[in-house]
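Input: a single structure, listed below in structure tokens.
Then we have chain A:
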Amino acid sequence: MIEMALIFAMACYGAGLFFNLWRILRGPQAADRILALDTMVINAIALLILYGIKANTATYYEAAMLVAMVGFVSTVAYCRFLLRGDIIE
Partner candidate 1 sequence: MEQFAEILISAFLVIAGIFGLAGSYGLVKLRDTMQRLHAPTKATTLGVGGVLIASMLYFGLIRQSLSFHELLISIFLFLTAPITANFIAKTFLAQNVKPEDIPETDRAYGWAVYEDPPGGTGVEHEDQRGE
Partner candidate 2 sequence: MNHWIIAPIILPALLAPILGYVMRHDVTIARIGSIAGSVAMVAIAAGLFVTAAGGDISVYRLGDWPAPFGIVLVLDRLSALMVLLTSVLALIVLIHAVATNWDAKGVHFHALFQFQLMGIAGAFLTGDVFNLFVFFEVLLIASYGLMIHSGGRARMRAGLQYVVMNLAGSTLFLFALGTLYASTGTLNIADLAVRLQEIPVEEAGLVRVAAMLLMIVFAVKAALFPVQFWLPGAYSNAPAPVAALFAIMTKVGAYAILRIHNVVFGPDIEATGDMAGLWLFAAAIVTVAIGAMGVLGARRLMPLIAFSVLGSMGTLMLAIAAFTPGATTAALYYLVHSTFAAAALFLIADLVITRRPGDTLTTLPATVQNGLFAALFFGAAIGMAGMPPLSGFLGKLFVLENLRAPGQMAWAWSAILIGSLVTIVGFARAGSALFWKSTAFVLPENTITESEEDEEVPITHEPARAWEVAPTMAAIGALAALSIFAGPAARYLEATSDQIIDRTGYVAAVLSNPDGLKPYPKSHGDEEAGYGEDAAKAEGHTTEEAH
């Protein structure tokens, strides 16, 4: 049963990746692209965790954690670039 649910969840997030990708490529606003990229990162985290459950290992958990951390930082950096030009003024 868990297997089925996992596949369902993965399919959902996999489909989500397509939507994110669409929005990143499409825009139209820079904000849209950043937003979509940020969402893609979060979806990727979910997929990593799902994959960890499927593979029955906790080894990939750190990757998810790191992705969460750096995803945030790069989103802020992208925004700051657009807002201020210099990201660490």
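Candidate entries met the following condition: all candidates are chains of the complex that A comes from, given by their letters.
As a working rule, contacts are C-beta pairs under 8 Å (C-beta built on N, C-alpha and C of every residue); 3 or more make two chains touch, one makes a residue touch a chain; residues count from 1.
Everything numeric here is computed off the predicted structure, so don't read it as measured data.
Trainee: Given that all of 1 or 2 sit in the same complex as chain A, name the one that actually touches it.
Mentor: 1
Trainee: What does chain A use to touch candidate 1 in their complex?
Mentor: Contacts found on chain A: 1-2, 4-6, 8-13, 15-20, 22-23, 29-32, 34-36, 38-39, 42-43, 45-46, 49-50, 52-53, 56, 58, 61, 64-65, 68-69, 72, 75-76, 79-80, 82-83.
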